[in-house]
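Here the complex is missing a single protein chain, while all its other protein chains stay put.
Chain nomenclature is as follows: A and B, assigned in order of appearance, with residue numbering initiated at 1 for each chain independently.
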Amino acid sequence: MLTYVARRVLVAVPTIFGVATVIFLLVRLLPGDPARTIAGVLASQADVERIRHQFGFDQPLYVQYVTYIVHLLTGDLGISTRTGAPVREEILTRLPYTLELAAISTVISVLLGVTLGMIAATRRGSPLDLMISALAVFGLSMPVYWLGLMLIILFSIQLHAFPAAGAQDPLGFVLPSITLAMFSLALVARQARSAMLEVLGQDYVRTARAKGAPMRRVLAKHALRNALLPVMTVIGLQFGALIGGAVLTETVFSWPGVGRLLVDSIFSRDYAVVQGVVLMLAVGFIIVNLLVDLLYAYVDPRIRYS
Amino acid sequence: MSIPALDTADGLLDLTSPEIGAQTAGGRFWSKLRRSPSALAGLGILGVYIVLALLGPLVAPFDPGHDILREQFLPISSLHFLGTDDLGRDEFLMIVYGARYTLLLGFFAVAIGLFAGLPLGAISGYFGGWVDLLVQRVTDVLLSFPGILLALALVAGLGVGLRNVIISVGISSIPIFTRLVRASALSIRELPYVEAARALGVPHWLILLRHVIPNSLAPVIVQATLQLGAAILVAAGLGFLGLGVQKPTPEWGSMLGEARTYIFTDANLVTLPGLAIFGAVLAFNLVGDGLRDALDPRLK
Partner (left out) sequence: MPISKLAAFAALVVAVVACGNGGAGTTSTTGTKHGGTLTVAIGIDPDTLDPAAQTTTTASQIVDMMVERLYTMDANGATQPQLASDVPKVSSDGLTYTVPLRTGVKFSDGSPFNAAAAKQGLDRLLNPGTFKTQPGVLSVIDSVTATDDKTLAIKLKSAFAPFVAALTQTNSAILSPASLTQQGNTAAQVKVPVGTGPYVMKERVNGDHITLAANKDYWGSQKPNYDTQNIKIVPDDPSREALIRSGGADVIVAPPLSDLPALSQDSNLKVLKAKSDRTLQIIFNTVSTSQPLLQKPEVRQALNYAVNKDEIIKNVMFGNAVPLDAPMSKTLFGYCSVGTYAFDPAKAKSMLQAAGASGMTIKLGSPTGRYPQDIKVATAVASYLHDVGITVQGPQTSDWPTYLGKVNVPPAQAAFDAHFLGWAPAYLDASQQFEQFRPDRIPPKGLETSYYSNPTVTDLINKAAGEVDQQKRKDQYCQASKQVWQDAPWIFLYNQSFPIVYTAKVTGVSAFPNEKFDTRFASPA
């Protein structure tokens, strides 16, 4: 078990390094002059050059790269060219907002999703199953931002129930969380249903039922535990969908999270922030998946010995 | 009706009878698919989209140089099937042309993913060793960019526009296919008949082409169908953020993003592209699900 853990963690390191390099190069490919973008249209050439020098854009590429990696190793993500604040501070002030939405969405999607999936599986073929399955496919197919816009029209403008934008209002998190949860909910529900179906089709379950055990006990003792494995994998995977959805949801609801920070930084050529946010999100994704894998290996011994 | 015995000469000869058809693997597949109402619905929706996409240039040539500003925001009428947009262009025409670009975008992006991911995954899984290790690490890096993030980063690096969106979304789907095919290849290479083929001296590339890849196609087809829907969502998301297909090329995501500002003036401009995206992705998901059910031997 320990070697498995060590192996997985070790593999993660070059991956993170690879991600950092890829994003560094990608961001440098961005067309447009970053110094001019920062200085603005009305700035004189002298001011633009001074800013170029102040931020080190005039250095050769490999120098910039080495500086970047060295700083990264000490946890220094650089300075935002837009605000002048350290990138770490920019990200950390916004991270709680994204985490708030992500956490609530995950809770909704896991609790509701597993429940719905189980119900659908145990009543396979019934109208209820069809409805849940249909809703799941709908949820997977709906563009997140469209749903958000529709919710704003209905709940903010027509019903005045929730705020249309911003995080100051205490109820501000409701609509964005629901919007974000939709895709994950559908994903988890489907996976739970399919995993549960597979388990219910197993011989030992049929045996238990044949022996007269009530469905509920069968579910609790056998089905749930065995079905949980693929569901856990999906929870890890849906984290990725969550991040992508967060970018769009935060834009629609003017929510001050890291998703919006990323989009804004791309538009203002704030290299350091783009690098920092993407790296952080990728690392988060790697860690979540690592944890899920480890959990998987802990629960299912077959994997450990492979 | 008795089941014809396939191991007799009589049974094999009567290949046209429907009962016979239902006994072959391919026949089983199609009859299962036919029996799934949701898959059929998905195919039906897709059919409508494809017809619309082909219909476009035949009905009216797309000419961005002819806006009629006086006819902005017209409601649905017999003249304008879905009304007009903010520059007086017929909205139905915009949606139809959007179909071409959106569907094309999806197909080409998934094609890129397949053409790169299939061979990569097959080679990686079949040969193992350092090739596998290298491909695995690269795939890891690509897969570490969750969802839209990789496409976002690529578009940020390559620049916006239809071509770059296709490339970005395509590249972000390569690792998915690579992983899928690799998993299949890993198990296929252990099969006895493959070992036998190697023993007989059949060259590797022939084995890959004849056995490994064809036998890993089932999950790949399913994933490709689902990936079509995902690609459209990602591209539309980029368009919505303003980082995708640029005007005047019509694409549903960009249309939705631009129409956002008109949400109070003419909500149709927001609803229609949104519905169009939703319908296409739904169709692909339904068909993909149907395929998966039809191909899955366990759910007889």
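We take it that a residue touches a chain if its C-beta (ideal position, glycine included) is under 8 Å from a C-beta of that chain, and two chains touch if they have at least 3 such contacts.
Because the structure is predicted, anything quoted here is derived from the model rather than measured.
Enquirer: Counting the whole assembly, list the visible chains that the omitted chain makes contact with.
Expert: Result: the unshown chain touches A, B.
Enquirer: Taking the full complex into account, find the residue in A:Pro60, A:Gly84, A:Pro170 or A:Gly212 that is in contact with the omitted chain.
Expert: A:Gly84
Enquirer: Just name the one of A:Leu130, A:Met150 or A:Ala164 that touches the chain not displayed here.
Expert: A:Ala164
Enquirer: For review purposes, identify every residue of subunit B that touches the missing chain, sorted by number.
Expert: 64-67, 69-70, 72-73, 86-87, 159-161, 242-243, 246-248, 260-266
Enquirer: Under the stated touch rule, tell me which residues of subunit A contact the chain that is not displayed.
Expert: 30-34, 36-47, 50-51, 54, 82-85, 90, 93-94, 97, 152, 156-157, 160, 163-169, 251-254, 256, 260-261, 264, 267-269
One rule holds for everything that comes next: only the chains that are shown with their structure count from here on.
Enquirer: Quick check: how many Å separate the C-alpha centres of subunit A and subunit B?
Expert: Chain centroid spacing, subunit A to subunit B, equals 23 Å.
Enquirer: Which of the residues in subunit B come into contact with subunit A in the complex?
Expert: Residues 38, 137-138, 140-141, 144-149, 152-154, 156-159, 229, 233-234, 236-237, 240-243, 253, 256-257, 260, 263, 267, 270, 274, 277-278, 281-282, 285-286, 289, 298-299 of subunit B touch subunit A in their complex.
Enquirer: State the interface residues of subunit A toward subunit B in the complex, per the touch definition above.
Expert: So the residues of subunit A touching subunit B come out as 11, 14-16, 18-19, 22-23, 25-31, 133-134, 137-138, 140-146, 149-150, 153, 197-198, 201, 239-245, 247-248, 251, 262-263, 266-267, 274, 278, 281-283, 285-286.
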